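Yeah, one chain of the complex is gone here, protein chain that is, but the others are all in their spots.
Up next is chain A:
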Amino acid sequence: MQFLAFLKDSLREARNGWVLQAMLVLSAILVLFVGSISFTPTTVAEVFDTPLSLMNWGFRNDPNFTGTKLSIEHLESTNAQEPWKADYQFDFVISAAKPEQIARLEEKPAFPANRGRVEKFVRQAAPFLENVKAKLIENTPANERRFHVTSQGTKAADVTAWPHVAKVFFALEIPLTLSLRAGVYTIENYIVGGAGAWIILFISVIMTSGFIPNLLQKGSVDLAISKPISRWRLLVYKYLGGLSFTAILTTFTVGGSWLVIGLRTGMWNNNFLLAIPLILAYFSILYAVSTFVAVFTRSAIVAILATFLAWGLFFAIGRVNRDIEKREQTVAEQAANPTGPGNLKQPQNLDDLDEVMARIDPDAPLYRFFPKSLFGVAKAVHTISPRSYQIDLWLDRLIAQGILTDEELKESKSNTSVLAGWLEISGVTLGFLIVILGLACWRFETRSY
């Protein structure tokens, strides 16, 4: 009964000043925004629109190619109702004002002006088409090249793998073609599970930071302690009350988004619902820090600043540890199967760069400044730190696993991170919570007010 009383009281406190209501309205806006996103299966013609438009725009701005234009003509499909099951044929046409412009285009090595390059271009622009063949059509005017392109079957097993055009706010088209699965993954992982979750956490840290200092202010703490409840229970119940605030926000946002995404797309990614406990677990770490600092300082401002500092610190510790583990993995791989300097891959991002560096010099500093001699210290610090960073990675992976195919998972790299097991994550995080809340309770128990 006492626990329920505190939960109710915490929600009453959160409702005070309309902040909870304002947050729920913000969440509702996010859910509405998600609900405003629609996906329409694209046609092959639409798929080629963007690359062709870009290339034609380039011709218009190049005096050497005035009047030159690329187009798709005579497009035919064997199954208009279910485009992902169809075979396609169309003409890929290069028309120019003068024959010599065609000749100049043929000289450009990357330009789709011969059979092989046209096939390559079509495969790149419409990677879902299978068995793409192109054939030059003879006897066309000198200022035109025409290729007849055919495809048999598609890589899309169903509509969810077929490229879709997305619209936001019910009408605004986004110039990006994604499979329905990739689109839903983007919404769930980046819009709700990413930006939405960060906003929820940020606001929750600020909102709940006053709960404990309010309890501990003179005139209030006396009343609370004089009630028949032990001090540690009082503090733990207040802590859980703060979590309940975030639980409501998270459930409303994630649950609402899950519902509207399912209704709009027919894709019910149940893994996405795991974002609720994971975001809550993430917040439980931050709020434990806030509670700890508040008991010692009785200041909401100090609690907020310390929590944000700890948030950044835990992120950095988790990130550095992950990169050290990746480094060790790469060094072990390199030792087992040496990759020669000529076979190193072209770095696409910082992760790739570090992998290449590790293969060249296993003792190279991480990020070019973090020396190998500190790897042990970083790992030791990580051992006792809560696993907020890993929780974040797991959220990404679980959402991806719930919706993407194995091939898509590889492409998204969601499955490639070195992730700790659940036992380690929950064990260390729980241990951290027990220690830090235990210290807070000890301080609260022994202090005179």
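List of remarks:
Keep this in mind: contacts are C-beta pairs under 8 Å (C-beta built on N, C-alpha and C of every residue); 3 or more make two chains touch, one makes a residue touch a chain; residues count from 1.
Assume contacts and distances are computed from a predicted model.
Between the names "Thioredoxin reductase", "ABC transporter ATP-binding protein", "Carbon-monoxide dehydrogenase large subunit" or "AAA+ ATPase domain-containing protein", the one given in UniProt for the chain missing from this structure view is "ABC transporter ATP-binding protein". Summary of contacts with the chain left out: across A:1, A:110, A:171 or A:336, the touching residue is A:1. Only one of the listed residues, A:217, A:270, A:329 or A:383, touches the absent chain: A:217.
Touch with the hidden chain on the side of chain A covers residues 1-2, 4-5, 8-9, 12-13, 15-17, 214, 217-223, 225-230, 446, 448-449.
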